[in-house]
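One protein chain omitted, others in place.
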Amino acid sequence: MKALGGAEAADSTHPPPRVYKPEMPRGWWLRQRHYFLYIIREFTALPMALWLLWLLYEIQRASNGPKGYYPPSSPAFIVFSIIVLAFALYHTYTFLSLAGVIIHIKGVPSRLIVLSQFAAWLVASAVIAAVLIGFAR
Amino acid sequence: MAEKRITVRATRFDPAKDKAPRLQSYDIPFADESMVVLDALNHIKAHVDGSLSYRWSCRMGICGSCGMMINGIPKLTCNAFLRDYWPRSITVEPLNNFPIVRDLVIDMEDFMHKLKSIKPWIIRKQEYPLGAGEHRQTMDQIDEFRQFSECINCMLCYAACPVYGLNNEFLGPAATALARRYDLDSRDQGIKERLPVLANSEGVWECSFVGECSVVCPKGVDPAKAIQQTKLDTTMRFVLPYGNREE
Amino acid sequence: MDFESYDVLVVGGGLAGIRAAIAAVDANPRLKVGMVSKVYPMRSHTVSAEGGAAAVLRPEDSYETHAFDTIKGSDYLADQDVVEAFVREAPVEIIQMEHWGCPWSRDEDGKISVRPFGGMTTWRTCFAADKSGFHMLHTVFQTSLQFSQIHRHDEAFATKLLIEDSRCVGVVAIDMRSGRLEAITAKTVIIATGGLGRIYAFTTNGNICTGDGMALAYRAGVGLKDMEMVQFHPTGLPFTGILITEAVRGEGGYLLNKDGERFLKRYVPNKMELGPRDIISRAMVTEFEEGRGFDGPHGKYMHLDVRHLGEAVIDRKLPFMRELGREFVGIDIVKDPIPVRPVQHYMMGGVDADISGATPIAGLYAAGECANVGLNGGNRLGSNSLSECLVFGAAAGRAAAEYASSAGPVSTNPVDALLADETNHIESSYLDKRGGDERIGTIREEMQHDMDAGAGVFRTRDGLEGLTRRLASLRDRFERIKIEDSSRTFNTELTAALELDFMLEMAETIAFSALAREESRGAHARRDFPERDDDKYLNHTVAHRTDGAAPRLEYRNVRITNFKPQARTY
Partner (left out) sequence: MNHDGHAKNSRTAYTHLLWWFLFAQGGVIAAILVPIHVLVQGILGPLGIVRVVDRHYDTWIRIVGNPIVKLYLLVLIAVPFFHFAHRLRYLLVDLGVPAARSVPAQVIFYGGAVVITAVTIWVLLTTVPISFG
């Protein structure tokens, strides 16, 4: 092989021409709405994790006996829960919709799969609410 | 009426001269409502600046060579209409996440390797002799994989996928869609040969389901679906007692 | 010394080229096969073929009728032995494509479906919805990836054939990435570089269809056969030239003039919309001239109406047409008629090659649209071309493999000299050229408009003579072109200049060949000679390059076996 232009012609190893390798900017996810929503979706894990840790702690506190048990009612806790609920609902919405893409059953349209997921969610929620409220005094 | 004009900014980069890409601005006539961004580039190359380099051929959205970033979104320039941008200006850049060879030309060798690695051809345990005629295949069986066979290798999905941008080793959307195209073809028996490539540590697991690949795909391939389904299938083959059996 | 050397080198990564490469490996797995393509193979223009590929697959069909349709369609300019061999091989190739995974559309029983096509007496066009070329190209390309014997040089632009002792021993090609000129040597070379629609302004062909391979062969001394035979397709979208496939008419679409009349009843009453392309294109132009066309911003047009087919049929069989209508015209073909007008589409003429693709130069073969093996004559029938690429691509691959298996090695000394020569030429005429005031784009556009005007659907002596003069002056101006791009990396201005150089020369062969054929046959319609003249012109034009302006034209008899020329009416 021979290079166009005298200078490179002598070089028989001919390294590939230089390319410019762009870097992903750190804030790539701020540049587009979809990316931002994606990051939010992934982030929902954190608030949910914190809330479940609280629940675990709540269970553990039941061993302190009736005197040491006082359920939380601080406004801060309620605000925290409201925030967590928002994230949790976003997780539910995205996860159940996406599951419609993943699960493929021959002959069943994916819209139906998604709808049945949401139906299952509503039923489960009703049952849990009934237990949590129904067994209260 | 004064002549309608539009400003097009295009990336320029000559590896011999430039350290980094820069934008060059061109003001060109927007003469016809049916003009697409590619026509604008062609006008520049033919009449303003012959040194602008980019790829294109079919001008009908099927050869897959004219993908570029238009105002930050990966698109086929041959079916992105100027009328949708005018009077705003247009910024045309090479596809994100790829090394830039020159101006608007990206290096897509990486995909060519990945395409080959997923064995995109019919694999059979036993060759079906030519003399026996065609395999029978119903339209329903074709519908199983049709969508994934429509990929034109335009690389828009790779440009849209941040996971690929962060980690070029990731097998990525189009290659997985094409693997699935063969896996789902009733004539193919090669799923076991393809799975290890699809499901290795740089394979489908890396995808965190950003989903943008499917949003930008100009051919409705839905590579995100191909990837998630591959994850599920692979897992099921492993988890279910008889999941690993022969097809 | 360290250049690549192959047994078989294919120039072109379209359907014909890839089929040839696989056939060569099949014929002899020990061969080293190279493939040079100026674009990644899956970008080749085969990708845009829509309608389908013809082959006799049905019991009610016969080789005989396929051969007859093809020969009649060619206006008796096809070599009949070639046609007969072709119709027998085509079904084998279609089945081979199926085995390689091509998603052919199917009938209820799971067999490959067929649809009617223009000029075919029965249904025999296999299709993959209306993206047949796309699916076929991707299928062969992806299939070819499994052969480690095939080494690709993607985005390498062939500029010259290496000829040594009147044997072809490879090509010189520019590696687009590095800008280096390389000698790629081989015992045999197969040219499969496709068509040259880009010499016309209004064409269905992609940017890469610039007739490079024809020009390479021509310059190496091979004749070009029947270059006056340029096909105009009746149904291109105004402005873009995007093709609306003949399958639209095959599936039952109507062509309507501005009075809402199916005007073809005056031209091809028995076939109507399923008449051959040359006749329908002429009918449309005649209607335009007589004032029965629609007037639009991009010239006159007709309506192609599929509304009566219904959404279900359209979505199953013509989904891409709906997509094209929506994206490029802003109409929904389910609800609106499609505006169409005749558009340059295909080149019947090409590199003089025999039934196995062999050219008069030893070791040099040609296949696909760039070749003229004698199949298409004066007018190609729709859907014969994709089958031709398969049948004659495979034939050329096998023939080259056989030649390569016995041929001696290529000696290197003359190759070095030839490469140095070509490098020198490209540097002094283009890259290091100073001055110049002519824009490549301007010359190209003028050539394209001159070709549309002078060598279009109808031709006259005056028009063609004027065309040869204008082309000569464009050639002079080409000497003074200005090259603004001095970069070695992906210099598309350099390749555009080389392509323009090729195209100007091919345009001249078309103009001169057309001027000399003083009759009307197939796609070549002379207003001054409206009749076919079998006494004088039942022969092929073969244009040879000379040092002067005009090529030397030679005539060769058409080979006739079973089908005597008859009047061609539909």
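A, B and C are the chain letters, set down in written order, and residue numbers restart from 1 in every chain.
Here is the rule we use: a residue touches a chain if its C-beta (ideal position, glycine included) is under 8 Å from a C-beta of that chain, and two chains touch if they have at least 3 such contacts.
Not measured: the values here are computed from a predicted model.
When the omitted chain is restored, the residue from B:P29, B:G72 or B:P196 that touches it is B:P196.
For chain B, the residues touching the chain absent from view are 109, 112-117, 119, 162-163, 166-167, 195-197, 199-203, 205, 208, 231-232, 234-235, 238-239. Where chain A meets the chain that is not shown, the touching residues are 24, 26, 29, 39, 42-46, 48-49, 51-53, 55-56, 58-60, 62-63, 65-66, 69, 71-74, 77-78, 80-82, 84-85, 88-89, 91-92, 95-96, 99, 120-121, 124-125, 128-129, 131-133, 135-137.
Methods note: only the chains that are shown with their structure count from here on.
The mean-CA centres of chain A and chain C are about 53 angstrom from one another, to the nearest whole unit.
Put simply, the C-alpha centre of chain A and that of chain B have 26 angstrom between them.
In chain A, the positions touching at least two other chains are 17.
Counting partner chains per residue, chain C shows two or more touched chains at residues 177, 488-489.
Against chain B, the residues of chain A that register as touching in their complex are 17-22, 24, 28-29, 31-32, 34-35, 38, 42, 98, 101-104. Taken together, the chain C residues at the contact with chain B in this complex read 39-40, 42-45, 47-48, 92, 95-96, 98-101, 103-106, 108-112, 131, 134-135, 138, 142-143, 145-146, 154, 177, 206-208, 239-240, 242-243, 297, 316, 320, 323-324, 327-328, 439-442, 444-445, 482-493, 496.
On chain B, the positions that touch chain A within their shared complex are 13, 15, 18, 20-21, 72, 96-97, 99-101, 107, 162, 165-166, 208-212, 215, 222, 224-225, 228-229, 231-232.
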